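A quick write-up on the structure given underneath.
With one protein chain removed, the remaining protein chains of the complex are shown where they sit.
To keep things simple, chains are lettered A and B as they appear, and every chain counts its residues starting from 1.
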Amino acid sequence: MAARRRLARVPWGLLVAVAALFVPAIGSRFYTFVATDIAIMALFAVSLNLLLGYGGLVSFGHAAYFGIGAYACGILMKVHAVPFSVALPAAGLLAAVFAALFGFFCVRLTKIYFAMLTLAFAQIVWAVSFKWNSVTGGEQGMSDVPYPDLSGLAWVPGLAGYRTSDHFYVLTVGLVAACLWILRRVVRSPFGRLLTTIRENPERTEFIGVDVRRHELLAFIIAGLFAGIAGGLFGIFNRGVFPDFAYWPKSSDVLIMTILGGMGSFYGPAIGALILIILNQEITSYTEYWPFVLGILLITLLFLFPGGVVGALGGLVRRLERMRRA
Amino acid sequence: MLRRSLLVTLTAALALLLPSYARGEKIKVGFPIILSGGGALFGEPAMKGAQMYVEEINAAGGVLGRPIELIVRDTKGNADEAVRVARELILKDNVDFLVGTVTSAEGPAVSVVAKENKIVFIAPIPKTDQLTAPEKLHPYVFRVAANTTVEGRSAAEVVAKWNVKQIATIGPDYAYGQDVTRAFVSWIKKLKPGVEIVDQEWPKLGEADYTPFINAMMGKKPDAVFSCLWGGFFVTFAKQAKPLGLFEAVKLNVIAVGEAGSPETAKTMGSDYPFGIWGNSYDAFYWHPSPAHRDYAERLSKYLKDPYPSSWAIQGYTGMQFLVEAIKKAGSTDSEKVAKALLGLTIDTPIGRQTLREKDHQADRGQLYGKMTLDPAIGFAVMKPPTYIDPSRFMD
Partner (left out) sequence: MPDLSFLLAQSLSGLTAAMFLFLIASGLSLIFGVLRVLNFAHGSFYMLGAYLAFQFVLWGGMGPGRFWWAVLGAALTIAIVGGLVERLLLRHLYGKDELYQLLFTYGLVLIASDAAKKAWGTQQLSLSRPPGLTGSSRVFGTMLPHYNLFILLLGPTIALGLWLLLNRTRAGRVIRAAALDREMLGALGVNVSWLYTGVFMLGSFLGGLGGALVTPVRAIVPGMDVEIIVEAFIVVVIGGLGSFWGTFLGAVIYGQVLAFGILIVPAFSIFSVFALMAVVLIVRPWGLLGQPLGT
């Protein structure tokens, strides 16, 4: 037990973030791209988990806010030449505004109806981005989103030799770490605890005088905000924004990441993002039958490790401890 | 004396070793293409065509004495997945070149990655004008597919010869459908100013029920129809339009682009095909413009173990052929030099002479057009006769 408590006191998040900064120095450019992908998707998945794990709200349309953020950031930077430092917060903000608008209706529904309505809204976002040629570029999307001007980073010691994509990676890790820190503060705040209480028993929480819907809506907005920031970063990383970003398979991908890592812990979804991205990359280089592999993986997971990887590891640690004590 | 002979032997040995070392080093070509979902219809045969070309060139000793290795990756039809695999191919598998992509989102998306990494990228299938539009063009992107302007204008050239005045159009409501239709409409109006567009129908991409669109179209009483529904969408459209009497109502004055005249589509539909309409295709195994094409069709038939080989394979094949000829011309696998060699390059492909135009990196790729007539010997429709429309005189 003491060992576990000591382990828990280590600031793992900070350590990982600092370690991640060295990826460009030791890995190839390729691994820098992989690491950027993972960092952004980790933020996306953790933002979803605020709803899924903490709020017990199954959103099947989280990609909507990712897509809105990506388009907002991409359009501002490419078409209007707005600097990144303005465009990214604006992307998060716009995603939050839409999350407030859609969420207002969604939190009125429960369970499967909530999931269906989030899906419907996400599909509307997708359809609009697919159709609105003059603004979003329609089905062809908007390629050639510029990298932010990061020449300032070249002055930081140790970063001088890095390329633009490496600079963007460093920036991404910093921003994602900051966002995760804020999200962690949120789930540990009284608001976060109340959210969990609502998940466990909405009726009783209502009885003690808590406005359940308002709390759920706030969670929905915060989740949308950070999904929007993740989307904005991803659009730049991907060098283009496409309607696929808001299409429902993106929503299911991020759900799978969350479940895979484990929605019972804060960093679980981030670990799920890491595993899914690496798996996708390794398996698709051997076979084109990735959907088949993913389907089998998903079903195995649901039956054998419903708590995800983190849940399974936690269970293992506990069992080992019990064995040692016995 | 001894020392000198030793030196000679060593030099000779080295001389022998060096080219063999070079011979062993493969030229890697990344091939990101759709292999799952709807677009796999085009992606898979194009990949097979590229693979056949690579096997043939390797059997003949490779290029610059080096074999080619084709590394295929599924883009799943997603632009972000296409970007991801393109980066993986370039940075992890260290490919020297990229050939591939299918959709009009994937093409421009991968083009950005190619530009960033200064890697030659040849697109065999995407038709969107955007890919090689002036603001998107860069030294490393090339296209061997026909573009939407060429396809729309070719169709207009055919229709201009018909005695029709009131035309209706139907096409999927996204970039490809809109662009081809626009190109067709503006060109037919230029060729035949008296023509009137009486109706335009825009079913969504993926539509499975065209009946309401067909009814609406017939309500406007057109005397000719232009369609750019591709693949299974054309099959569905034609199967629903036939019993509604659309084809008779316009006296078979229908032109169906989007490769609706391809042997694949004709074979799928068999006797359900609306015989008598006009269709187009990239290639046809029964088309015999030259001994070289006859030979190609036979080799492809053997390679695919299919008596009626795919018309899409040619796109992967010519894409790879252009790349290899450019490597030969450049005498190098350096993308910088190969990109320069590709400019204005003219090669002899199985379908005839093709040139990658210097000004927009676009091949002067036309397509086959013909009246779809039942061939009783094989049991499905063929273009009779297949006519290759050379677009060079009406390309911008």
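Everything that follows uses one rule, which is that a contact is a pair of C-beta atoms (placed from the backbone, for glycine too) under 8 Å apart; a residue touches a chain by one contact, two chains touch by 3 or more.
The model shown is predicted, which means the values in this text are computed figures rather than measured ones.
The hidden chain makes contact, of the residues A:Leu255, A:Ile277 or A:Val310, with A:Leu255. Check B:Phe31, B:Tyr176, B:Phe233 or B:Tyr317 against the missing chain and you find that the one touching it is B:Phe233. Note that of B:Leu70, B:Ala109, B:Val159 or B:Met269, the residue touching the chain absent from this view is B:Met269. Of B:Gly61, B:Pro212 or B:Pro289, it is B:Pro212 that touches the chain left out of the display. The set of chain A residues touching the chain not shown comprises 52, 58, 60, 105, 108-113, 115-117, 119-121, 123-124, 127-128, 130-131, 203, 252, 255-256, 259, 289, 291-292, 294-296, 298-299, 302-303, 306.
Although one chain is hidden here, its contacts on chain B can still be listed: residues 35-38, 40-41, 43-44, 173, 200-209, 211-213, 215-216, 219, 231-233, 235-236, 239-240, 243-245, 264-265, 268-272.
Assume only the chains that are shown with their structure count from here on.
Centre to centre, using the average C-alpha position, chain A and chain B are separated by 38 Å.
Residues 28-30, 33, 37, 130-131, 133, 138-141, 143-144, 234, 238-240, 242-245, 249, 281, 284-285, 288, 290-291 of chain A are the ones that touch chain B when the two sit in their complex. If you check the complex, the residues on chain B that touch chain A are 35-36, 72-74, 76, 78-80, 83-85, 87-88, 91-92, 103-105, 108-109, 111-113, 116, 128, 130, 136, 173-176, 178, 205.
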